[in-house]
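One protein chain is absent from this view; the other protein chains keep their places.
So, chain A:
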């Protein structure tokens, strides 16, 4: 289990140090600083071992979070915890920065006491935490005596993530499908590897203890229902309309509120949602991915001192949709001495500090194409090493899910209170972003 948790600034000064177990001494703090933060070579591995002590770290801007243990812990669990910790901190004081951490010392120590007990992760649900850990900015709206007295039973109870007696005038819920698409493509346009990792984030403002049921076009679920018999025809025709039958999800994880037993037996996702924002599920797909952009590179070496680069990007989605924040990064050789760029659309610039040409386009509709051409002058070197030709990478944001995931329904039942599924206002939004989206040239 986690023996201790340290937070450092970029210089390696300790901002927060919380030790949960006696086997972690003060020297562990220095060991991490010396061997990781101040290491000569950049330490790439997020897990490092020194003197039989394991350090798991994540970095948020300039802040290092390191969990330390002497035991053989589940590394995935530790990282999950660290990410959760980041989420919690973000929820409390927005950006994780040195100044914010320094301003919230007391709060952070209080949080650390709550979410880790003797190194074992506890309830890290922001919503629940906010009910009993309150600091200046965060004030619980309802602070009646009886509610405070209920905290213990609620936190230790069966549904620890939701209070009883929540009331909204407007029952509303927001559903975001956030995906990031990763790609590696050969210069000839062959997909070498591609996958989508997605999250379904839900923001719920519902009264009482509602029972929700979430449906999507997952292949297994569809097949299961298909076998059910009665809804067969209607289901098929409906899906046929959406163009795509169903998607194959490689793996997925759920928020703790989802009843896993029910998912295992009936493949239905049913749950009592926490109040406010949370991540309902996370998934990954590798099949039938819609690649929103195609990059066609053309690199020509003209003699030893000149390089001509031409890059065409094609958008590959419905013309009615608009992609945003498009950025194409074309790496340049290390001995570049001058660059001339011509592009029809957007703005392009040679960034010497990053050894790349960065081409930015604000908006681009589907089924369009755009092109950039650059002339790169090179300085002759006595190094015989050939330029490694790193891949061209791309960033973008599109308003659909590249995995093809569709939300089919989200039903809300609250038998005790008098509002029904129809009364709830539901919002669904799809956002597809680029992860590592690269094309070799």
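The rule is short, and it goes like this: contacts are C-beta pairs under 8 Å (C-beta built on N, C-alpha and C of every residue); 3 or more make two chains touch, one makes a residue touch a chain; residues count from 1.
Methods note: contacts and distances are computed from a predicted model.
Asks: Which name from "AP-2 complex subunit alpha", "aldehyde dehydrogenase (NAD(+))", "Protein AUXIN SIGNALING F-BOX 2-like" or "ER membrane protein complex subunit 2" does UniProt give the chain that's left off?
Replies: According to UniProt, the chain not displayed is called "AP-2 complex subunit alpha".
Asks: Looking at A:104, A:336 or A:393, which makes contact with the chain not pictured?
Replies: Counting the whole complex, the residue in contact with the absent chain is A:336.
Asks: I'm checking contacts with the chain that's been left out. Which of A:74, A:94, A:381 or A:420 qualifies?
Replies: With A:74, A:94, A:381 or A:420 as choices, the missing chain is touched by A:381.
Asks: In the full complex, which bits of chain A touch the chain not displayed? Write them out.
Replies: Interface residues of chain A facing the absent chain: 10-11, 40, 42, 62, 334-338, 352-355, 377, 379-383, 385.
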